[in-house]
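A single protein chain has been removed from this complex, and every other one stays in its place.
Let's turn to subunit A:
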Amino acid sequence: MSVLRQKLTALFGLLGKADETARKLPLHQHPDIERISRGLPLHGPRLMKRKGPGTEFFEARAYAQGDDPRRIHARLSARRDEPIVIEKEAEIRQHFYMWRDDRPSMDFKSAKASCSPRQAADIMLLALSKHIARNDERVGLLEGTRLTQGGRAAEWMATQMAELPDNQSGAPAIRGNLVHNSCAVLFSDFMMPLAQIEKTLDRLQASGVSGWLVMVADPQLIEFDFKGDTLFYGLNGEGEKNFEKAESPNLRRNYQKELKSHIEAVDQMARRKGFEFILQRTDEELFKGLRAIYNLEPKIPATIMKLGL
């Protein structure tokens, strides 16, 4: 499928056709990926808060024996009347690791959403990967063994994802060694026991990895808008439970209270382990969640905080 056609489809906003075309496209050529990735801000290398090779100013100190005389800063030396050397802040090119939950619950799609959490997570993951690679940084899969950079990152990532073995455990199966001080972005609905999430985060923290937890949620997961005598069942084999009046306001309120507690608990745990928690609804624009990584959007919508009240 030509790039021209992609652009045309995205440009004219032929939604139905776009969806259809998108579905027929290989994943990495989904029109939204390019659009979203271009909506993310450029960012520079990460500063290390110590002196080292870089471009950002770190400190100015007196010339010491052994320093390269070419590093003497003329103007500052003249001002201070002694030889001064500028130290730069050490920069490091980031390494990013991506992971997307593969459990069946990620396929749950209600009528209110236009795509399932799995599809949303895939698009966000590839858009972010494309953006990172475009910034000369390296990106790879948490469950993979290599990292890549450059223009064809999205395609490479998609291929890698397709080649991964099934993992419906809800935790990443980390194979290779992770680069110290790298970043990880984990996409999931995080509807799992806290202990399981904590285990994953501990593992990552031990490898020196920090990052973001992106909860991709279907609107019904948050709103719980059901009616009638309903037998709910879990998609991951959790079991089932019957409620005779699913529309009951009490039931909805109590459920949302539980959901809010769970989100808060995950958020606090993430912070303790060096991660940030972001909530992305599948009925909202997917770039919002990614821009939240860059602090350009709220990480958790204000409405979530009002749940259960």
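Note that a contact is a pair of C-beta atoms (placed from the backbone, for glycine too) under 8 Å apart; a residue touches a chain by one contact, two chains touch by 3 or more; residues count from 1.
The working rule: contacts and distances are computed from a predicted model.
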Refer to UniProt and select, among "Pyruvate dehydrogenase E1 component subunit alpha", "Serine/threonine protein kinase", "ABC transporter substrate-binding protein" or "BatA domain-containing protein", the name of the complex member that is left out. "BatA domain-containing protein"
Using the touch definition up top, pick the residue from A:I33, A:A158, A:L221 or A:L290 that touches the left-out chain. A:L221
Filtering A:R175, A:R271 or A:K306 for touch with the omitted chain leaves A:R175
Subunit A residues that touch the omitted chain in the full complex: 103-105, 107-109, 143, 165-175, 189, 191-193, 199, 203, 218, 220-221, 224, 226-246, 248, 250-251, 254-255, 258-259, 262
